[in-house]
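I have a structure here, written as structure tokens, and I will follow up with some questions on it.
Complex shown without one protein chain; remaining protein chains in place.
Showing subunit A:
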Amino acid sequence: MNRFKEQAMKIVFMVAACASVLAVFLICLFLFANGIPAIAKIGPLKFLLGTVWKPSNDKFGIFPMIIASIYVTGGAILVGVPIALLTSVFMARYCPQKIYRPLKSGIELMAGVPSIVYGFFGLVLMVPLIRNTFGGTGTSWLAASLLLGIMILPTIIGPTESALRSVPESYYEGSLALGATKERSIFVVMLPAAKSGILAAVVLGIGRAIGETMAVIMVAGNQARMPAGLLKGLRTMTANIVTEMGYATGLHREALIATGVVLFVFILIINLSLSLLNRRSENAN
């Protein structure tokens, strides 16, 4: 009886462990099964490279959205990565012992704030600010990139700080002993030594930025046309799905799901490079 129970529970545990495998399988199956036929119907080239999105005229080109996703993410990286890297250097090497705990929980809080709250903050504060300073409507590439740049800070700071901390102290001390200043030791010796960990953190940030939906919808303007400038509105792939899914039917709806498929493929590529990077940094240690 006992033996039976042991065996039965072992199988229960194994089935539970397979839940994530099943989930990934189902996600791939349902997304691809619903999205691929639409891409085939529209024509892969017309879908991916078409520059006109007019569902009412049966024109489904998501090239503007792909470009917009890349632009917005690129802007977020430009804004967020330098600040995040320098802040993690501060956390790892400069921060006085006394204020370390509160600052660390501050970063955890930043990671815990939901994207809808960030979006609201962007909508009521940043958008009017941009409108009043630079003119235009305010909902723009600039607003989306600034907001996402803030949102990816905690995503990048956490792993970068631990990558910096895992560099052997002897590197730092050796550099000091050779007469380098503290800053030179950190930026010329320690940062390169933590390179693959930092790169993984940045890729994680890219993944978060490209998949972000609610915050971007609220500040990017969502015009379905080619991005026209820093102060003009644009529509990312994520925004395309959410803004139109509510009322879309037929081929339009399938085209939106296909947009999700393209986004999913982007994320899979990012995940893949992330796990390759992580493997490399594990080997390096």
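Operating definition for what follows: a contact is a pair of C-beta atoms (placed from the backbone, for glycine too) under 8 Å apart; a residue touches a chain by one contact, two chains touch by 3 or more; residues count from 1.
Just so we're on the same page, contacts and distances are computed from a predicted model.
Missing chain, UniProt protein name: "Phosphate transport system permease protein PstA", from among "Exodeoxyribonuclease 7 large subunit", "Oligopeptide transporter subunit membrane component of ABC superfamily", "Phosphate transport system permease protein PstA" or "Extracellular solute-binding protein". Between the chain not shown and the residues A:Ile130, A:Met190 or A:Ile257, the one that touches is A:Ile257.
In the full complex, subunit A touches the hidden chain at residues 2, 5-6, 9-10, 12-14, 16-21, 23-24, 26-27, 30-31, 34, 82-87, 89-91, 94-95, 103, 105-110, 112-121, 123-125, 150, 153, 157, 181-184, 186-187, 207-208, 210-214, 217-218, 238, 241-242, 245-246, 257, 260, 263-264, 267-268, 270-271, 274-275.
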